[in-house]
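Every protein chain but one is kept in place in this view of the complex.
The block that comes next holds chain A.
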Amino acid sequence: MGAEQKFLVCWCACVCVCAQKRLWEGTEVGTNLADGASDNKVDHVHDTMQATDAPPSPPAKDQTQRFAFDERIWEATNVEINLVEDAPPIRDKEADEADHVLDTMQTQDFPPPSTAKDQFQEELVIKPLHSGDIYASFQFRTQWDTDFLEKHKFSHYRLFPKSLGQVISKFSVRELHISFTQGYWRTMQWGQPFLPSPPGAELWVWFQDTVTDVDLAWKELTNVLSGIFCASLNFIDSTNTVQPSASFKPLGVGNVTDQRFLRYAVLPREIVCTENLTPWKKLLPCGSKAGLAVLMKSEKLFHSSFHSQALHIRPVCKDWQCKSTSWELRQTLNVVFDLHTSGQGKREWSLFKMFSRTLTEACPLASSSKVYVDITDNPQGELFELSPATPLVSQAVVLGDGRTYSVYDLTDHATFGQTHSLNVLLRWRAAESGEMLRPLLHGERYVAGYGLQTGEIHTLVYNNHPYRAFPVLLLDTVPWYLRLYIHTLTVTSKGRDNKPSYIHYQPSKDRLQPHLLEMLIQLPPNSVTEVTVQFERALLKWTEYTPDPNHGFYVGSSVISALVPSVVAMDTNNTQERPLFSSFFPCKEESTYFMRIYTEPLLVNLPTPDFSMPYNVICLTCTVVAVGYGSLYNLLTRTFQVEEPSQGLAKRLANIIRRLRGVPLLT
């Protein structure tokens, strides 16, 4: 337990630093990055400010002057700069910590809190990937100003979907995170996703501490969600539910971290398709009628290499003082279109090519509606050209890496130009793409061994940081029918034994609960850490097999959660862009960030009985038992006697006649 506390302390410290960073950044003056812009202002402001801080509209001539980079201005954009959902646990801690920090450090610069009741924001981030594929990430955020502690307030709904509001109030849910993913995110080719999710369905829920029977609430909740999302979440039962002790901390405000109120389950086998997307879209205030959601046509979305839709509900601070809380519903949809199947091998992407639609309007209910295009590798337009050009640029630190985005504001009519539609087009000039920074943390998993008796699960965790070691939390959930032998657990880094500083192991119970293995491992710099554990495959009852038993059984992804040293801190060029006085100490405020990655799910074959045999087996086995019974019964009840030869038939007949006649019988 000591190790866990240490980890948490470390976490909190980092979070503190992050919170402070934000305040400092408010006063930081960005240097001149773009060619001619003189009025640069890098202003990081909190998301609550954005309603009062509308950006000026770009000149109309931008529509015609596509390459008007000279006129690009650095604008005070109202981006959620940190894209905080990428670093969720930090954020929740941050909320707590920020609370303290803000009490003392609040300045007059902050505007008074907005009084709007419900808010809706939507955004789309398009990121060209180094492999030539393209990554589109939608985020929809609905904020509902209601006090979640008082049940009677769950009665009036405006933007927040009623079906979810009722679920929250009925089951006393504090946080709910659900994701449906088809395909596997290829970290080594694509870098880190904004919001990681494992293949299949993932659900984790924090209940209020007023819930007495958490298991019952969880069971009912999964069944209700199963209905809402048309998914097989009703297959979540005690055999695939675990209570991780450290890996999944609440992301919203609040300080309940008792794992008794947490339930986590993964269904790696879940197939995600249109029937899951439709109910998900219906939860949006505009549905798929207007705004960014018009792009979500399932025939295109599911013709992709990776598709992930998620939904996160959590309590967040309503204002800076965090005196009261409100509900935040965040719906995200991430999709990666393949260069060859979707793009016909040409490195030329447009909204129309990706989604078969263009944008014509923002959702009227949205307070902000934006499209971001990642142009970090393309600051001068030398790699690809982006049209229509936009004067708005924003900078953000995403997953520890400074990124630059072109921004299209859909609430501004000028964005749509004369054609009244926006079709963002990226056309590559060069065949090659820029260098991709290797992801600092990366995980892989596979099953070793042959035959159907035993096997070994290998998990490889890569630390690609050249000089920093950092700890990771590894969470493994293995179904009961693969019997893990924890004494065979080995953790090796660089050929040396690397003893985990914290192990939480919950062994499985047959047909009741899965194995849960959580470990805190220190990853040495520039190393591969290999975690192996042996297992034995169980023979199940014939009714326990899936309809396609020889396809194999899925084992959910390992979850690797880590505080990763920032790439920004690693960047030597960074010193040139900053005032010298600010860059002496190498460990800067953004020195670590939270990251969660998922490994591949496993597909494991089990030995199978012959499914056509039940009657035969019952008959044959019972026959053997009967042979045993019969022979013993025979010997127990009978006695030995001398066999007397039986008389012949003729003799017996003759004796009957002789008896009738009164003559002595024959012997």
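We adopt the following convention: a contact is a pair of C-beta atoms (placed from the backbone, for glycine too) under 8 Å apart; a residue touches a chain by one contact, two chains touch by 3 or more; residues count from 1.
The rule we apply is simple: contacts and distances are computed from a predicted model.
Student: Absent chain per UniProt: "WD40 repeat stress protein/actin interacting protein", "Phosphatidylinositol glycan anchor biosynthesis, class U", "Integrator complex subunit 11" or "Protein transport protein Sec24C isoform X3"?
Tutor: "Phosphatidylinositol glycan anchor biosynthesis, class U"
Student: Which candidate, A:Tyr157, A:Phe302, A:Phe352 or A:Trp542, sits in contact with the chain we can't see?
Tutor: If we include the chain that is not displayed, A:Trp542 is the one touching it.
Student: Of A:Trp327, A:Trp480, A:Tyr554 or A:Tyr593, which one is in contact with the hidden chain?
Tutor: Candidates A:Trp327, A:Trp480, A:Tyr554 or A:Tyr593; residue touching the omitted chain: A:Trp480.
Student: Mind listing the chain A residues that contact the chain we can't see here?
Tutor: 450-454, 480, 483, 485-487, 503, 505-511, 515, 536, 538-543, 607-610, 613-614, 617-618, 620-621, 624-625, 627-629, 631-632, 634-636, 638-645
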